[in-house]
Every structure is written in C-alpha cells, then in structure tokens.
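One protein chain omitted, others in place.
For subunit A:
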C-alpha cells in the first residue's frame, strides 16, 4: 500500500542524502520525494511516498526516526491529511484541437501559464490521481513534456 511519510529534519547539507541513502541501503521503495525549507529556516520538510506493507512502513518510520538529523516523522496516511501534487505539462496545441484541450484544462481547474507557438504550458495541482486522470484524458502524442513535483501533504489536525 502507498504511504505518505512527512519528515521534519535539520536543514543541513547532507540531510537529504542520509534519508535517500537509508531507503536505498535497506531496500525501501521511494515513489516520490519532495523537500524544501519551512518557515523555520533551520528545518526542512520532506515528503516521501513509499509503497510497502505495514511491517515495512513501520520499519521505515523507525529507521527514519533513528537518523540524527530527523526531528519528527509522521505517517500521514495513518491520519486525516491533505495531499497535493503539482504538475507542469507542455502540450502541443493545434487550432483543430485547441477548443477540446481548453475544455479539459477547465475541467481539471488547470492554469495555462505559458502560451507559445502551438504549445501550452499548463499547471495542474491536486491529488496525484487527478493529475494522472488529466494526463490520461489527453492524446498521448500531444504531450511534449511532463514535470511533477511529487506529493506533499499536511496533517489535518492542528498538531500532531
């Protein structure tokens, strides 16, 4: 099963490789990983999507907690949470298909952030499934480039 694990860690050089190194050394799977500093500049927030059964996820959480730079680890999937992902996608647009594509973008509340000759760059945010669905709704031959951030998320409770 897919789990979203949210980590607060010291914003220090090498902290990212400690986490990614742990996953590769112990054979844990990483589906996506995002990281950026938080409002506290000394802390980074990392969100990892991993696939594994309960025992593996438990080990992942325990092993992450063991890393000296890690301050907190939360399995978001185990609690009420909000998850979002952002995608930038370049789409080939011909006059004959433009109306159809515009409609798709509207349906998915996408934003056209750049228009150049025969090309849209579209921003879509939402649950990963929504992004998958949007891509699936397009003619594959029209998709020029895809860049997704991977999932980030927060717990819905005020504190955890």
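Please note the rule applied: contacts are C-beta pairs under 8 Å (C-beta built on N, C-alpha and C of every residue); 3 or more make two chains touch, one makes a residue touch a chain; residues count from 1.
In this text, contacts and distances are computed from a predicted model.
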{"item": "Chain not displayed: protein name in its UniProt record (\"DNA ligase (ATP)\", \"Acetolactate synthase\", \"Fe-S cluster assembly ATP-binding protein\" or \"ABC transporter permease\")", "value": "\"Acetolactate synthase\""}
{"item": "Residue touching the undisplayed chain, where the options are A:10, A:31, A:102 or A:123", "value": "A:10"}
{"item": "Which residue of A:71, A:99, A:113 or A:143 touches the chain not shown here", "value": "A:71"}
{"item": "Interface with the unshown chain - residue positions in subunit A", "value": "9-10, 13-14, 17-18, 21-22, 25, 55, 58-59, 62-63, 65-66, 68-71"}
